[in-house]
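Note sheet for the following structure.
Here the complex is missing one protein chain, while the rest keep their positions.
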Amino acid sequence: MIDYLWLLIAIPLLGSLTLILFGRRFGEPAAGWFASALVVIPFFFALAMALPFIGGAESETVYVFSWIPMVGANASLLWDPLSALMSLIVTGVGALIHIYSVGYMHGDERYTRFFSYMNLFIASMMTLVLADNFGLMFVGWELVGLSSYLLISFWFSKPSAAAAGKKAFVVNRIGDWGFLVALMMIFAAFGTLDFGIVFSEAHGALTVGMATAITLLLFVGAAGKSAQIPLYIWLPDAMEGPTPVSALIHAATMVTAGVYMVARAAALFEMAPVSQGVVATVGALTALLAATIAIGQRDIKRVLAYSTVSQLGYMVMAVGLTAFTAGIFHLMTHAFFKALLFLGAGSVIHAMSDEQDMWKMGGLRKIMPITFGTMAIAWLAISGVFPFAGFWSKDEILGAAFGRGGGYLVLWAIGVLTAMLTAFYMTKLIIITFFGEKRWDKGAHPHESPFTMTIPLIVLAVFSAFAGLWNTPWRLGLEHFLEPAFEGVHQAHPPEGLALWTLALISLAVVAVGMFVAYLRYGRREELPVEEGGYWNAALNAYWVDDFYGKVIVLPGKAVATWLAMFFDMKVVDGIVNGLAVVTRSFGSSMRVLQTGWVRSYGAAIVAGSLGVILWLLLQGGAF
Amino acid sequence: MELSLLIALPLLGALVVGLLPKERTELVFPVALGVSILPLGVSLWIMVNFVSGESVFQFTEDYVLSETFGIGWRLGVDGISLWMIVLTGLLMTLSIAASKSITDRTKQYMVAMLVLEAGLLGVFLSLDLLLFFAFFEIVLVPMYLLIGIWGGENRAYASIKFVLFTAFGSIFLLVGIIVLAITAGDAVGAPTSFDFRTMLSLDLSSTTQLWLFLAFGVAFAIKVPIFPFHTWLPDAHTEAPTAGSVILAGVLLKMGAYGFLRFNLTFFPGASVDLAEIIGIIGVIGIIYGAAVAIVQPDVKRLVAYSSVSHMGFVMLGIFALTSQGLSGGVFVMISHGLTTGALFLLIGMIYERRHTRLIADYGGLAKVMPLYAGVFLFMAFASVGLPGLSGFVGEFAVLLGSYLTLPVLAIIAGSGVILAAVYLLWAYERMFTGPVTNPKNEGLSDLDFREIAILVPLIVIIIGIGIYPKPILDRIEPSVEIILDRIEATTDYEAPEFGRIDEIVDPRDVVIESAGHDDDTGEHGDEEGSE
Amino acid sequence: MNNASFLAVAPETVLLLGALLVIIAGVMLERSRAEWGFIAVLSFVVAMVLSVLQWRAVDTLVEEGSDLLFFSARNVPVLRIPMVVMDHYSAFAGFVIFTVGLLGLGAVWGLVKRVKTRGVELVTLILLAFAGLHMMTMSANIIMLFLGLETASIAFYVIAGFTREREESDEAAVKYFLLGSLASAIFVYGAAMLFAATGSTSFYGAGGMKDFFASTIIGEPGVLLLGIGFVIVGLGFKVSAAPFHQWAPDVYQGAPTGAVGFMAAGVKVAGFAALGRILIGALPSQIDNWAPILAILAGISMIIGTALAAVQGDVKRILAYSGVAHAGYIMMAFLAGEAGIGAMWFYVSMYALTLVGTFAIASVVSRNTPGRSDLDGWSGLSRRSPELAWAMLILLLAMGGIPFTAGFISKLTVFTAAADAGYLWLVILALLTTVVGLYVYFRVAAKMFLGSAEEDAPSLEPSTVLRLVLAVVVVGTIVFGVNPWPLLDLVREALPL
Amino acid sequence: MTVTIGWYMILAAVLFSMGAAGVLMRRNALVMFMSVELMLNSVNLTFIAAGNELGLIEGQVAALFVMVVAAAEVTIGLAILVAVFRRRATANVDALSELKG
Partner (left out) sequence: MVEIVVFGVFALVALAGAVVMITAKNPVYSAMGLLSTMFAMAIFYVMLDAHFVAAIQILVYAGAVMTLFLFVIMMIGVDKQEDTAESIPFQRGITFVVALGLAVVIILAGRQAWITGSDAFGTPDMVGTIEAVADSLFGNWTIAFLSTVFLLTIAAVGTVALALFGPTAVRDIDGEEGT
């Protein structure tokens, strides 16, 4: 069975190709169901293969075919608990979102194309997850970027969508460059990119300095994909894509690839304390920064986007702390509740005829009970309310930070602060969207979404509620499950005993504070507060970071390119070339003057020439 | 005989096309297309029958033309040239198929194309320096005509610039060849010898190597083209007719890189090692510069042309990394660049036939009007950007990993080329294909027709195919590359990194055609072994 | 005198007889062109055959170890001065020259028809001129060589001014004549100096120049050097090497187009053959003296020739200036001494072919507007007459030295010879000018293929004779470009004694 | 002091140079041509003087041939000049400068 592991990739890929080539014949909604089926099947397949791990089965490598053998990059797959878990998340959440999309994308003229891209994404993500070497991982890494590009700019007629897609790809490429350089270093050090060799020989083959360099560069890649400072700017723009895309790619799965990669390379990160510090710090700062921005957003999807960035910050912080299990744990829970949030938001947007401004919603609670109910669960989960999933995973991260002690205590503090902010803005979102007055535009007729959309919401809500119970301090199910993947890696853990309880209480306390403040500010009044100027303006514009990049990098870059192209290349480099031609021609023209047409001057040339010839001969021949 | 046949077929084809009756113009296109399939078939036949890992040059032919001057009809194909001829055959057929819109002097056009094909094939198959140079030069003529007669507005300037620029390089090549031939002649007691084999056995001093390397290098550098010898390229590419651009980018540029591989590295290993870093730097400048300049080009053909400069920079970097991966990767980039850039030019040609403009600004929102076209274009753009799973990635990846081993800083800088590549192609795509249809002239454009699809599908299939499973190609490239490396290691102090290299070391003298004269070098053989 | 010795002058005799027969048939018997034209053709053909026979006779003679190579040295011991030499050199030169003559006759046939009654004189002059050209190459005596030179030159002066209805033709004739006489005087002064320096006018034989230098080293080389210098100048003028080239463009432009081809080609072949005869046949020992100045003249010729050709607006002038450059390239062959003779032969014979061909085409193109040879008249030739355009293209490529034309092999062999002789700087210079030369030729090609024809330009139909000439020239250019090896091996044997 | 070969040679050299100067200075085609004849005469003098010094008859014979050539050249040359300049009613060669560049 394990020999057919490649089917996990092949099946959705087949679906994608089929839909691209023959999509029109499928029509709507057959294409959607077909695509969904091709994700559901791998899910159950993966599930069947993952179950033995619970019984402590061995990790396995499946060689499929040789790809670029000379750099040690082959199409061979790794099936260990980590990749199994990721596979399940990807196919599981993916399947739900596919099903959701069947309804959500109803009526779109490129319906089948959407599903073919979605299937392509699943295949790419599975490649990333299942790769057993950095080369193949990079393939998946880039292909998810492609899918992301295609899906963000799915509605390409909107210039903003097209631009957002390009931006996502280009910013990701900046990260990829780091990844690529890391791969060069790994290859130079090990002569192969194979995980098995690299991780097992890392201690012998790498110095700490090299390990630090490699891991930092890997993290540059991760920062691109997982939207960390300073490369997070693409993610909010990526919301231009259809909402299921945001849910699947830009919340649940793709953006967590960076976290997964760092976790995968745990053996390397473990060797490089400096890198750990950097990663954790960047994660923490990203979490805080994104949370502060999320507070000021009015667009429901952008709130969720910044929230995603923020949550990714947690995960990155976790893996930076070497609390890899905690990172993956949060990755998993986040996949559930954030997908749920997005799908819920999608449901709302769908209902509001594509209105995304929360300020124009309100009072939807009664009209959309299922959406509201499920989203509320997600709200509690993300805020970290006991016993929802987010509580367990987030607390484990904070605990780990606290457990590392020293400078990491600052990170813990930031994490706690972020938790409070998270509770605040999520509460704000829920209140503004679902409670209070109806602030709809004319012509809006909100309604509950069809069952294809609500069923996935319900399923996700269940997971959002209970997934955290898999890895509680009493029963470290996930940690145990993942043990083979992190074999030999020393992980950071939360403190035990009283400290753990104290920390949990602190967390719960700040969450409560956050929620309460939000309630005070938004829930109690008839009129929503005016949020303009000062901080609100800055937050709404995401602190003008985009503008800053535009002015500092993009504009000068373009100016340099223009100068190179229009002046340097055309006038200098080519100018020299054309100049040579001009010189030659003008030499010819000036020589032309000598050809006077007068026979006597020709004669003079002949006689003078002979004088020259004999002079030369005599001088050279020594006759003088 | 196969190789002679391969060169002869297009020429015979040209004759057939040329002799078609004047009034039967409608026959020209189908006949030319049919004729162009033959060399493709032969090259595929050779590909299939090429035995990977056996003696390096296969299908060799060796007929002495002039005993006195040491000139021979010496042909052979190795793992590098194999792919070049297949590429040539393929792109030729496709670009002839894409030339349906040529209505002016069609016959002369097709003759020029077929002669061009013969010349290109000759370049890659020659194992005699004179023969090589002859083919190398003759290519200029049909290309000149293609650009000059059937080109765009500024064709006269572009075509003559192309000819003069490349001919300027060739003169140094000729000087180098003459000097080498005289030296080789001394070795065998004839006035000259142009035999690859004889030249290989020369023991040149390091100064001689340096000068000859430069002489050969300038010619190839211009052909590649390496910054700052690239300015002929955008002009020629832009003004050339579609097929011309395709062949120019797809095959012609490869002649330069091929020359570096086949001659510079082999004949002048010492100088190659000494100059590797400098050429690597120039290659990296080319990568970044080409990409940066491409970003702001208003003309989409110029944009792709500059992207060629960038891609060929990867090839140069890979070659002069002097590692197994770098060299193999470089060759692979050559193949892939031929396919993807060729395809991009084909695509641009298709839209040009509809709209008669190459300015990006004249388009916008095409994806709405021509979804299929847009899809293929995007596919090719990503292939060109180096998306994994497509052909472009394999080569660039190998080049980068390989060159990091010896030229780490350069490899890191070169890596940033992948960012710029994404910028220029995706931005161009964004401006041309996305957003609303702004220009009313674009509204009524028809999507790809059957012929156009038929041209593009093989390319798409191959690009995906060799991107996912490049092994058959790499397997054939690698032994040939190993020979080059082994020779460099045998004659200089340089030692290539061992990662991923083939174990069995082929005797460097097996590089040459298997024929008499083998015993002469026995003495040298001993020396080489001693130094190993 | 036995047969072999008479064979040496047989081609001249045949041509003289042919000329006289043409006059008799044409003027006295008032026969039609078809008849005396046939005689002229036959004369050239027989002369060509005789050249082949000469070659074979030399083979036999060399095998027998005979010294019967001198026409007049055998049985009369008291006569010590050989006048004529029959060797591979002269035999090959003869074949090339007579081929050029035959092709030239074909190319000029249109003109012959046009000038009506004067056609007889024209053909007679051509026959005699080519006899003179061959005399230059077979001379064993510098006075004999001078006679041949003047024979050809005087005939060409007349031919240059033959189409007198055009004022340029007048000018061409006067310029050619005045400057030609000046150069002849300089040449013969050089001959006198050589006589004074060596005590002989002959190259070979006992006491001849070669023999003299074999036994003597001249302590005071002043007069000898003067002789060498003036001889080089005189012949340099004939082959239009810079700075003695200025007549060439004006004369080429003014002279009747159809005739320029064989005039230029014939003089180049014979001029270089004569130069080789003197420098390498008679004065090989002085190579250290004459080679450097030849290299300098070669360099100047290339630079001036190409630079000026690049800025011309008239095809005939372009070809003239490119001829200057080619003279420079051919001179490079001499730098290698005897080893370069083969290269010289190959180059000069192939160049002669292309010259005849290009001017033949030019004569057709300028037909409708007499004397018109400016580039614009060539615009769009590929539409007016694709055959002519492609033929011209191939010839231009040959001149540019593009592979698979004879021109490439020519350049290659010449450059190799020069490089072998150590003149690498000259080779590089030559190659640089070759590139500019490509610009020159491609410029013409661009006019033909890229330019658009004038509205009323009629399509061109070359005559059958001309087609034949062009076919021979083009096929020759390509055949010797693709498979030059037999010829190369042959010319390596065509050495002066 | 006797008249040595050198005297003749120097005289010939001077005459040759004067002939050359004549060609370059005069614009009358006939006088130019006369100057060429002067040059040929000086060549003859050189030949004969050298032949005399060497004791060789060849010098004289060579001079004779030069004369023959000169005669033929004169015939054709004058024919050309007559033909050309009769039409123009001038013998000024400077007028013939249409072809240039």
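Labels A, B, C and D are assigned to the chains in the order they are written; within every chain, residues are numbered from 1.
The rule is short, and it goes like this: contacts are C-beta pairs under 8 Å (C-beta built on N, C-alpha and C of every residue); 3 or more make two chains touch, one makes a residue touch a chain.
Everything quoted here is computed from the prediction, not taken from an experiment.
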*Which displayed chains make contact with the chain that has been left out?*
A, C, D
_For a quick check of understanding: of C:212, C:272 or C:423, which residue touches the chain that isn't displayed?_
C:212
*Of C:84, C:263 or C:421, the one touching the omitted chain in the full complex*: C:84
_For subunit D, which positions touch the chain that isn't shown here?_
1-3, 5-11, 13-22, 24-28, 30-31, 33-35, 37-38, 41, 44-45, 48-61, 63-65, 67-72, 74-76, 78-83, 85-86, 89-92, 94
*Going by the touch rule given at the top, which residues of subunit A touch the chain that is not shown?*
596, 598, 600-601, 604, 607-608, 610-611, 614-615, 618, 623-624
*Touch list for subunit C against the chain that is not drawn*: 9, 12, 16, 19-20, 23, 71-72, 76, 78-81, 83-84, 110-111, 113-118, 121-122, 124-125, 128-129, 131-132, 135, 141, 143-144, 147-148, 150-151, 154-155, 157-158, 161-165, 195-200, 206-207, 212, 216, 218-226, 256-258, 363-364, 366-371, 461-463, 466
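Everything that follows uses one rule, which is that only the chains that are shown with their structure count from here on.
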*If you average the Cα atoms of subunit B and of subunit C to get two centres, how far apart are those centres in Å?*
43
*Approximate Å spacing (C-alpha centroids) for the pair subunit A, subunit B*: 37
*So, what's the distance in Å between the C-alpha centres of subunit D and subunit A?*
95
*Any chance you could list the residues of subunit D touching two or more other chains?*
20, 23, 32, 93, 96-101
*What parts of subunit A, by residue number, touch at least two of the other chains?*
581, 592, 595, 597, 599, 603, 607
_With touch defined as at the start, can you tell me which subunit C residues reach subunit D in the complex?_
81, 143, 146-147, 150, 154, 157-158, 161, 164, 167-168, 170-175, 177-178, 181-182, 184-186, 188-189, 191-193, 195-196, 199-201, 249-250, 253-254, 312, 317
_subunit A-facing residues of subunit D, complex_ = 20, 23-27, 32, 93-94, 96-101
*In the complex, go through subunit C and note every residue touching subunit B.*
339, 382-383, 386, 397, 402-404, 408, 412-413, 415-416, 419-420, 424, 427-428, 431-432, 434-436, 438-439, 442-443, 445-446, 449-450, 483, 485, 488-489, 492
